[in-house]
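One protein chain is absent from this view; the other protein chains keep their places.
Chain IDs A, B and C follow the sequence of writing; residue 1 opens each chain.
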Amino acid sequence: MTDGKVLLAYSGGLDTSCILVWLKDQGYEVLCYMADVGQEEDFEAAREKALKIGATKVFIEDLRREFVDELIYPAVQANCIYEGVYLLGTSLARPVIARRQIDIARQEGCAYVSHGCTGKGNDQVRFELAFYALQPDIKVIAPWRVREFYDRFQGRADLLAYASEKGIPVVQTTSKPWSTDENLFHISYEAGILEDPDVTPPVDMWKLTVAAEDAPNTPERITIAFEKGIPVKVTNKDDGSVVTGSLEIFMYLNTLARKHGIGRVDIVENRFIGIKSRGCYETPGGTILRVAHMDLEGLTVDREVRAHRDQHLTPAFSNILYNGLYYSPERSFVTSSITSSQVTVNGEVRLKLYKAHVSVEGRSSATEQLYDMEESSMDVQGGLSPQDSEGFIKVQAIRIKKWGESVIRNGGKF
Amino acid sequence: MTDGKVLLAYSGGLDTSCILVWLKDQGYEVLCYMADVGQEEDFEAAREKALKIGATKVFIEDLRREFVDELIYPAVQANCIYEGVYLLGTSLARPVIARRQIDIARQEGCAYVSHGCTGKGNDQVRFELAFYALQPDIKVIAPWRVREFYDRFQGRADLLAYASEKGIPVVQTTSKPWSTDENLFHISYEAGILEDPDVTPPVDMWKLTVAAEDAPNTPERITIAFEKGIPVKVTNKDDGSVVTGSLEIFMYLNTLARKHGIGRVDIVENRFIGIKSRGCYETPGGTILRVAHMDLEGLTVDREVRAHRDQHLTPAFSNILYNGLYYSPERSFVTSSITSSQVTVNGEVRLKLYKAHVSVEGRSSATEQLYDMEESSMDVQGGLSPQDSEGFIKVQAIRIKKWGESVIRNGGKF
Amino acid sequence: MTDGKVLLAYSGGLDTSCILVWLKDQGYEVLCYMADVGQEEDFEAAREKALKIGATKVFIEDLRREFVDELIYPAVQANCIYEGVYLLGTSLARPVIARRQIDIARQEGCAYVSHGCTGKGNDQVRFELAFYALQPDIKVIAPWRVREFYDRFQGRADLLAYASEKGIPVVQTTSKPWSTDENLFHISYEAGILEDPDVTPPVDMWKLTVAAEDAPNTPERITIAFEKGIPVKVTNKDDGSVVTGSLEIFMYLNTLARKHGIGRVDIVENRFIGIKSRGCYETPGGTILRVAHMDLEGLTVDREVRAHRDQHLTPAFSNILYNGLYYSPERSFVTSSITSSQVTVNGEVRLKLYKAHVSVEGRSSATEQLYDMEESSMDVQGGLSPQDSEGFIKVQAIRIKKWGESVIRNGGKF
Partner (left out) sequence: MTDGKVLLAYSGGLDTSCILVWLKDQGYEVLCYMADVGQEEDFEAAREKALKIGATKVFIEDLRREFVDELIYPAVQANCIYEGVYLLGTSLARPVIARRQIDIARQEGCAYVSHGCTGKGNDQVRFELAFYALQPDIKVIAPWRVREFYDRFQGRADLLAYASEKGIPVVQTTSKPWSTDENLFHISYEAGILEDPDVTPPVDMWKLTVAAEDAPNTPERITIAFEKGIPVKVTNKDDGSVVTGSLEIFMYLNTLARKHGIGRVDIVENRFIGIKSRGCYETPGGTILRVAHMDLEGLTVDREVRAHRDQHLTPAFSNILYNGLYYSPERSFVTSSITSSQVTVNGEVRLKLYKAHVSVEGRSSATEQLYDMEESSMDVQGGLSPQDSEGFIKVQAIRIKKWGESVIRNGGKF
C-alpha cells in the first residue's frame, strides 16, 4: 500500500469533483472509482471529467448482477423492511460498492479510500464499517468530517467558487432542492425542502414512477414464479411476455411498476446516529416482489417457521442492513438461516397492478402441500375430529381458567 | 345458575336457528343473544324469529362503542397485524361479544352458553377461551362438535330439511358460495369456492368497498389528528367536514375508505389449530388508520422505544388476539406497556385517498420535538460535530475490524 | 403394516408390564422395545420378563452415542435451558427413543405403537408428536388415555391385582413415593410427595449425586477443550487423566460431577399442557458443560452474534425441546444457525469442582483473537483514541438529549 494513493468513490458531480481536486492539492495521487449499481448516469462523461481534473486512473464497474443476486434477493427472501415502511434501497447497494472499492484499492496499492458522504448521515457509517471489515488497516478520508474541508466549503456557493478557481467543469449551476441516491432498486429523496416533514413533495420530484393519477386506467396482470424464495420467471398474460434471469426479472418488474406508479413512500425514519430524518423513496420492482413473496410464504411456509423468522431474522437483518453492518459476524449468523426458511417457497403468485396498488389474485404451488384444501375445508371433516378441537380448547383453557378464578377471587374486572 | 338454561349466540341465520330448536329439543330453555358490533343485520327481524321458534328471551346489545374504544383503538395503537397482512377484524370483535354473553348468562342464571362455530376454525377457540376466563365454571355447548349434531347435519340440505320440519322460517334457500363474518371493523370471506387459493374472488363478492377501478378518479384529502396514539379528529379539507368522537371518527373513515376501494386483502393464513386457510378481508377505515398511525409514530416516537415495541408488543398482542387469548394473563402483561409507548404520539397526518391506495402527504406535531429540522439538516451542523461521527464510527469499527482480521486470517471470503 | 401388531415402549416395570398383557388381551400381537439411553436398568432381566409375559419379540437398542452426539451436544452448543433452571434432560432423550421406535415399527410391520405415559404430562406429547412426524399414519395407543384402561387401573393396587391375576412377576410391592425418569444426561423426580412444592426432598431421594455436605473437602480441577462448541478433550491435572471421545467425555464429566455433588435443582415449572408442576433434577455432567461452554463463548464469540443467539436461538430451541417438537419444521429452522454461532468456539476452560459448585478459573484460545489484551487494557491506548470515545458518546447522546429536553419541557421527573 502506498501512502500517497487514495481511491475516491466518485460520482461525477460537484461535490466529489471538488474532493478529487482538494485531495490532489493535499498531495495525494487520486484514483477514481464509480460503481454502476443501476443508477441513471453518464459514466463515460464522468470518466473523462475525472481524468481531466486530475485522476490518474478511473474504474467503472458494473455491479448490477451481484447487487441483485447477493443483496436484493436475499432481502426479498427475508422480507426486509425498516421501520415498517422503507425497503432499504440505499443500504442494499452499499456492500457491493464498498467491496469492489476495497478490491481495487488493494489491487492498486492505495493505502487510502475516500468518499463524499456527509457527517450526519447513514452512508458514511455504511461505507466505512464495510471498509474496515474488508481491510481492517485501510485509512479513510472523509472530507466532510475534516475541519479544514468543511470550514472551507460551507455551502454550494463555496464549491462553485472552488470549481471555477480550479477549472472543474460544472454542468448545473443550480441544484435540485433535495438530495437523491439512485440505484436499480430504488431512488431516495431527502434534505432541502423535504426537511420540513409537513411539506408534500412536489409532483415533479418523483423520478422513477408515474403518479397514480397518470398511471394506466386498465390493470395489468402478471404471474411471478419463485424457487426457494427467489423469483425465477415472470409471465405477463396480457402481452405474452415471459422473462427469466435474475437481473432481467428485476428490470422487467421495475418497468411495470414504474408504469403503474407503484412503490412510492414518504416517511420520517430514525438514522443510525439517532437523528430523525424525512425520506421519500421509490422502490418500484421491489414493492411488487415484496407483496408476491410474502403471499407465497402464506401458502408454502409452516406457521412456526414463519413466526420465528418474522420475530428474529426479518428485523435483525433489516437493522443490520440499515446500520451498515453487512460485513459483520452478526450478519453471517443471522442470514445463515435464510436458506432453511425458504426451502419450501416454491410456486406462483398472480398479481394485478393498478394505480399504485399491487393486489394478489391467486397463488399455487405444484410441489408444496402444507395447504390442504380438504383439511382446510369448513364443509369436510378432513383428518380432524371435532372432539380433537374440544380437547385442544380444554387443554388451552386449563391455564386460562386458573387465571380467571384468581382474577375473580381478587375482585378484579376483565 | 340453572342447569336447564342456555344462552345461545344467535345470528338469525339458518345454522343458529336450527341450533336453537335442537337445543330446545334436547330439553334446554334457550335464551338468545345478539351482539351489535356494527354488522349489517335486521336485528328486530332476528329477534322476532328467535322468539317465534322458541327462545324464551332475546337480548340485542349495542357494543359498537366499546368495540372501538377497548379493542380497535388499542390494536391501532399497537399496529396489530397478523402474518404481515391481516388486520384481525374477526378476532377483535370476539372479546366484547363474549364478555357481554357471559354477563347476561350470569344475570339470567344460565349454566350454559352455546355458539354456532364450526370445529375447525379459530372462532370456537376465541369464544370459549374468553368464556372460560370470564366464568371458569361455565359449560359450553358447541353443537358442531357434538357427534349427535354433526352426524345429523352433514350439509346445508340437512339443515333446510330440519328447518322445514320444525317450522323455522328460511329467507334464502341458496347460500353464497363462501362464509362471511362482519362487524364495523371488517368483513371476512372464507370457505366454499375460496378454498382453492388460486381462485380469484368474484368481483361481486366484495361487499364493503368498491373496486379500485370503480373508485372516484379524483383523490380525496383528509387530516387525522391523534392524541396518545388515538384518533381524535378527522378533517376533510375537500368538503369541510370535521368529525370527532371515537365511534364517529371510525364510521367516517369507513365511509371514505369504502368509497375509494381501500382495505381489501386476500391471503393464506395459519389458523390457531395449525391448518392453513384462505381468507379475503375488507378493513376499510382500519387500513387508513394503520397508515396514519404508523406514519405519525415515525415523527414522534423514539427510535428505541419503537424498536422494542415492534419487536415484542406488536407481534405478541397480534398473536394473542388472533389466538383468542384476549382474556389472559399474557394479554394484561403485554398491553401494560401500550400507554408508555403512545404518550408522545400526538400530532396530525395528512393523507391522500385514491384508487385503493392511502398515501401520506405530510405530518406535524405541535407538541413533540424529537424531530429537529436543524439537527436533521444536511446543510446545517446542528448540535453534532463531524468529529463526533468520526468517533462513533471508529468505536463501532473496533469489533468489526477484529472480526475482519479473523476472517482474513482464516482465509475466509466476504 | 399389520393392524394386529403393536410396538410397545417397555420399561420392565409394573405399568408397562400390565399394558403389555392388557394389549395382548385386546387381541394385539405385542412387540417390546427398550431404548438404552444410559439409564441404570437390568435390560436382560426386562427382556426375559417381556418374553415371559407374552411379547413376541423384544428389541433392546443402545442409543447412548447418538443421544450425546445428536441431542446433548447441540443443546450444550445452544446453552439450552427451560425457565432459567431446567436443563431439559427428559426432553432431550425423547427424539432418539421415538425415532428408533418408529424405525423398528416400520421394519416389523407394526401399524401401532404404544407407551405408558400418563395423560397429564409432557412425555405423551413428546413421544406422539415425534411419532406423527416420523410416520404420519402411525396409530398410537396410549392406554392411560383410554377410558377402559384408566377406569380399571385407578391406582397401584389395581395394577398389582392385575399382575397377580395375570402372572406378571412383581419385584417391588411398594414403590417410591415419587416417579423418576433417568438417562445418561439426568434423572428427574416428580409426583407423589413432591407434589407439595414446599416439601424438601428427602436426602435419600437424590440418586446420581452425593450431597454437597458429603462431597470431598478438596476441590478438583479440570480443563475442558472445545472445538466449534463441542467438548473434545477433558484433562484432569490432579490425577493426570485425559479423556476424549464424545460419549466418553460425557461419562467422565458425569463421574466427576456426581462425586462433587454438582447438578441438583428443584423447581416449579410449567408443563406444555399448561399445568404447573414441581420437579427435582440431577444433571451432573451437563451442569459442568454448561458453565464451561458459556464461559468460552465470552472469550470467543462476537457480542452481537451472542446477543442475537441468546435472544432467539437459545429460548426457541429450548422451548421446542421441552414441548416435544424436535421433529418439526421450526426445529430445523431454528437449529440451522447453530453451526454459524459456534464456528469460533474453540479453546479451553479451566474449572474447579467443589461442593456442588463449578467455578471458572481461566480460559484461553489458541486460535481465536476477538479478545485482545492490549486493546482491552486500561493502561494502554491500543487502537482506540480517547477522542473516538468522546464522539461515540456524543452521538449516543443526540437522541438522549432530545428526550431529556422533552421530559423537562413537560415537567416530568426522572
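In this section, a contact is a pair of C-beta atoms (placed from the backbone, for glycine too) under 8 Å apart; a residue touches a chain by one contact, two chains touch by 3 or more.
From a predicted model like this one, the values you see are computed outputs, not experimental measurements.
From the set C:Lys57, C:Arg145, C:Lys176 or C:Lys233, the residue in touch with the chain omitted from the display is C:Arg145, counting the whole complex. Among the residues B:Ile275, B:Leu321 or B:Val407, only B:Ile275 touches the chain that is left out of the figure.
Note that of B:Val210, B:Met251, B:Met373 or B:Ile398, the residue touching the chain absent from this view is B:Ile398.
Chain C residues in contact with the hidden partner, per the touch definition given at the top, are 79, 83-85, 99, 118-121, 124-125, 128-129, 132-136, 142, 144-147, 150, 155, 179, 190-192, 195-200, 212-213, 219, 264, 266-270, 273-278, 294-295, 298-299, 303, 306-307, 310-311, 315, 319, 325, 327-329, 350, 354-357, 359-364, 370-373, 375-379, 382, 384, 386-387, 389-390, 392-393, 396-397, 399-405, 407-408, 414.
Contact between chain B and the absent chain runs through residues 273-275, 302, 304-305, 307-309, 311-312, 316, 325, 328-330, 332-334, 336-337, 339-341, 395-396, 398-399.
Contact residues of chain A toward the unshown chain are 302-304, 344, 368-370, 372, 375, 383-385, 387-392, 394-396, 398-399, 401-403, 405-406, 409.
As a convention for this text, only the chains that are shown with their structure count from here on.
The interface with the largest number of contacting C-beta pairs joins chains A-B. Each chain gets one centre point, the mean of its Cα atoms, and the points for chain A and chain B are 31 Å apart.
Separating the CA-averaged centres of chain B and chain C is a span of 40 Å.
Residue positions 302, 304, 395-396, 398-399 of chain C are each in touch with at least two other chains.
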